[in-house]
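Report on one structure; see the data block that follows.
Apart from one protein chain that is not included, each protein chain of the complex appears where it belongs.
Right, chain A next:
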Amino acid sequence: MKRAIVTIAATIAGIVLLLGFKTHPMPETTSTGPVAASSPTAGASQQPSSGATAAVPPATATPATGAPATGTSTLTGTTVETQYGPVQVQVTVTGTKITDVTAIQVPSGNGRDQQINSYAIPQLTQEVLTAQSAHVDMVSGGTYTSEGYLTSLQSALDKIGIK
C-alpha cells in the first residue's frame, strides 16, 4: 500500500506541474523538466493535517508562480460524485509543490471499483511521469476513470491558488 501512495504522490507532482499556471517571468516555473516526479520523498513523510482545509483561503486567481511559501499544509478536496461512487483526495503541499497525495475516499466493493483504484490512477500517474521524462509540454489522450480523483484534487489545489 505504501508503494501505491508513492506512486500517486509522484503522479500528483506531475499533474501539478502540468496544472501550474506558468506566468512569466518566473524562471523556475518555465521548466518542464522532471521536477519532483521521481522524488523518493513523496509519500515518505506523511505531514500532520494541522494546516488543513479551514486554514487556507478560498480559491483565488493567484497563479502558482508567486514567491514560494515555505509552510506545509494539508488540504482536503471536496468529495466528487462520479458514476462509480464518491472520490475524495487529500493533498500535502510544501511551498508550491505537492509532496504527498492520498485518496481518502474511493469507490470500493466491486470489480469496476478495483479497476479504478488499482489500475486507472496508477496509469494516469505513469503517463504524467512519462510526459516529464520525455520533456514534452503536455500529453494528448489518456483521460481515465480517475476524473473524479482529479476533480477532487483540483478542488484541494484551488484552496491554495494552485491551479
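To be clear about the criterion, a residue touches a chain if its C-beta (ideal position, glycine included) is under 8 Å from a C-beta of that chain, and two chains touch if they have at least 3 such contacts; residues count from 1.
We take it that contacts and distances are computed from a predicted model.
Protein name for the hidden chain, per its UniProt entry and selected from "Molybdopterin dehydrogenase", "Na+-transporting NADH:ubiquinone oxidoreductase subunit D", "Iron-sulfur cluster assembly scaffold protein IscU" or "FAD:protein FMN transferase": "FAD:protein FMN transferase".
Remark: the residues of chain A touching the chain excluded from display are 15, 18-25, 30, 60-63, 81-83, 123-124, 126-127, 129-131, 133-145, 147-148, 150-151, 153-154, 163.
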